[in-house]
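One protein chain omitted, others in place.
Note that the chains take the letters A, B, C, D, E, F, G, H, I, J and K in the order they are written out, and that residue 1 is the start of every chain.
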Amino acid sequence: MTDPTYKIVELVGTSEKSISDAIDNAIKKAAQSIRHLGWFEVGQVRGSIADGKVGRYQVTIKAGFTLEGDTGAG
Amino acid sequence: MTDPTYKIVELVGTSEKSISDAIDNAIKKAAQSIRHLGWFEVGQVRGSIADGKVGRYQVTIKAGFTLEGDTGAG
Amino acid sequence: MTDPTYKIVELVGTSEKSISDAIDNAIKKAAQSIRHLGWFEVGQVRGSIADGKVGRYQVTIKAGFTLEGDTGAG
Amino acid sequence: MTDPTYKIVELVGTSEKSISDAIDNAIKKAAQSIRHLGWFEVGQVRGSIADGKVGRYQVTIKAGFTLEGDTGAG
Amino acid sequence: MTDPTYKIVELVGTSEKSISDAIDNAIKKAAQSIRHLGWFEVGQVRGSIADGKVGRYQVTIKAGFTLEGDTGAG
Amino acid sequence: MTDPTYKIVELVGTSEKSISDAIDNAIKKAAQSIRHLGWFEVGQVRGSIADGKVGRYQVTIKAGFTLEGDTGAG
Amino acid sequence: MTDPTYKIVELVGTSEKSISDAIDNAIKKAAQSIRHLGWFEVGQVRGSIADGKVGRYQVTIKAGFTLEGDTGAG
Amino acid sequence: MTDPTYKIVELVGTSEKSISDAIDNAIKKAAQSIRHLGWFEVGQVRGSIADGKVGRYQVTIKAGFTLEGDTGAG
Amino acid sequence: MTDPTYKIVELVGTSEKSISDAIDNAIKKAAQSIRHLGWFEVGQVRGSIADGKVGRYQVTIKAGFTLEGDTGAG
Amino acid sequence: MTDPTYKIVELVGTSEKSISDAIDNAIKKAAQSIRHLGWFEVGQVRGSIADGKVGRYQVTIKAGFTLEGDTGAG
Amino acid sequence: MTDPTYKIVELVGTSEKSISDAIDNAIKKAAQSIRHLGWFEVGQVRGSIADGKVGRYQVTIKAGFTLEGDTGAG
Partner (left out) sequence: MTDPTYKIVELVGTSEKSISDAIDNAIKKAAQSIRHLGWFEVGQVRGSIADGKVGRYQVTIKAGFTLEGDTGAG
């Protein structure tokens, strides 16, 4: 059996509600076009401020997925 | 039109409830005296432990705001 | 009175619910065997992905506690 | 209205003239195939040396763009 | 003679022209209200993208200045 | 002649044998679908542990390749 | 009772004697105008060299203080 | 079922042969007293030099293991 | 002869006097229960502020020691 | 044919004009005494402030060059 | 007896075979002109890609050596 190779994509999920919701949004979006997503890492957490409170969380994540035999890494 | 300049202040928001609530508290506090707050970045997330569970979240953020024409940067 | 010394342990808490819940789980687990836990710092936030959404948050924390007079640091 | 998700790509722009020109070249190249580019961040700045002076600047940037409803994140 | 103490402020200068121009803009703005500015350090270099090219450079700098005898550090 | 632009992809290569073999595996996999790969940088080195010894090395690399005239950066 | 918010200021203390003395100088200076200083963190330690030995230590610190109810964060 | 908590220990493995062998040595040593080791991360790679060549590799790793129900985290 | 393996523990030493004294306190405390301590590295230097001056230095160190043949790494 | 070894030197170039000019100055100076300079990396960008504007850019670079067969690495 | 002082040089070793071989090559090269080399630390690990596989590993190391009484540090 061969050793698996994974590719990592970097995304920014956003949410008006919470950091966790922003992460969820990014992963759900990615899952629409990427099969075999396996894990994520949270990078920078930022956000906009509107009317003196958090407007929208912007959470950068890296998500990894298995490259299949005939799928390009590009 | 002139190029805007922003100033960044560093704050620690705290909350017994959640990380997000600590961020909100810091931004609301800052908004009491700073106009034109535009964005924030989350730095270190720490907290106290009491009775074997999280006592209070302490979240360091940097918040940026527009410097107005006649407002000091100091 | 002597100057206190603290020891730091590194843990990974996990939760299917939220980042905060993963932190809570790690601290509660540590508190079962460590007395005098005083503070924590959040390190890396990662997680597994299952069925196109967050499977389980994995949050690395460092937790500090007071070393008692006759307690080993090892 | 839904929360937008962004994807980040990492590029190295080059130029014999200046750091800014290298950034411009990378962004123009990316814009040939990516719609909705919104922002960039500069990472490492390197370059080759030829004949005792800067040969070519090599500037690593990350560029973010909006993922459209039916566009893959892969 | 006493040992001088310096205070550091963090600013984001912007420019449509160049990174250097963004730095200049931030320092000129700061100099309108801060006396005795002595040095700066460049942090993050970011920017917006518009019409497939750099829209506006956003350069974060820290600028240091001498605290005078009767001037507040706050 | 124009200034070349490069794109960087992030991969995780794995191997039961060695760190170098994990790197090789990632690059060979990437080369199946990316032309003009030019260089790589090693990031994080991790691995699984099984039966009290290294199970499988997991090596994160970034690999850079030349963007051709009519090839998308997406 | 409300959750406290803290502000952080960044200072460079200097001393011809020692690193600790430079830290002390910065904190004493800050305390002339800031009430409720609570903690500090040491950042970069630099210094000038004169006559083949340390001329003056320059120690960057961040100092945190409690924001009072009616005190501005700016 | 409960959410697992992991503990991380930091070790330095050494070897006269190779980096991989140093990692193996550290993990084998840890496995003599820790059950349920699951993963490792490589930190700093250093070594001694003797007779103009590598004397002994010194590789810092962090290794994670599952905390059992009644096992202390200390 | 076998290759030695070392374990690293993380401690916070404190002192009202100086950074060096805080380091000494942590190492002396650790030496009460750990044999074969060999080296240390200084991490974060923090401290409390009381009455407008340094209250107590808090210095995080990592200390390494040789694991003996029959001593657990846990 | 043997594998080449490179040495890296760290320099600070300065210029009143621009960051790029400061880099150029450092490389031209280095090229007066080092043959076979091949590449550079930009580190910290700092500068002095005079009369409320940038006085002189100070750009730290690392420059690499090929070690020749009989040339010392010291 | 006096306290020893060490100097650190930064080198890039290369090899077509392995990371360890690249480190060995750099140290052997340095040892041709530097006496009293004592230790090394590995920095960045990069490499070229040729024909879809690793062309040549390029490993940056810092190597430390004892400064003798009458030997220059320059």
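Simple rule for what comes next: a residue touches a chain if its C-beta (ideal position, glycine included) is under 8 Å from a C-beta of that chain, and two chains touch if they have at least 3 such contacts.
The structure presented is a predicted model; accordingly, all values stated were derived computationally and were not measured.
Counting over the whole complex, subunit G has residues 18-19, 44-49, 52-54, 57 touching the chain that is not drawn. Seen across the whole complex, the unshown chain contacts subunit I at 19-20, 23-24, 27-28, 31-32, 37-42, 63. Annotation for subunit K: contacts to the undisplayed chain at residues 3-10, 62, 64, 67, 71-74.
The rule is simple: only the chains that are shown with their structure count from here on.
Common neighbours of subunit B and subunit J under the contact definition above: E. Chain copies subunit D and subunit K are related through a rotation whose angle, from the C-alpha fit, is 180° to the nearest 5.
Once the centre of each chain is set as its mean CA position, subunit B and subunit D turn out to be 30 Å apart.
Once the centre of each chain is set as its mean CA position, subunit A and subunit E turn out to be 33 Å apart. The distance from the centre of subunit H to the centre of subunit J, with each centre set as the mean of the Cα atoms, comes to 38 Å.
Counting partner chains per residue, subunit K shows two or more touched chains at residues 19, 32. Chain pairs recorded as touching, per the definition above, are A-B, A-C, A-D, A-F, B-C, B-E, B-G, C-H, C-I, D-E, D-F, D-J, E-G, E-J, F-H, F-K, G-I, H-I, H-K, J-K.
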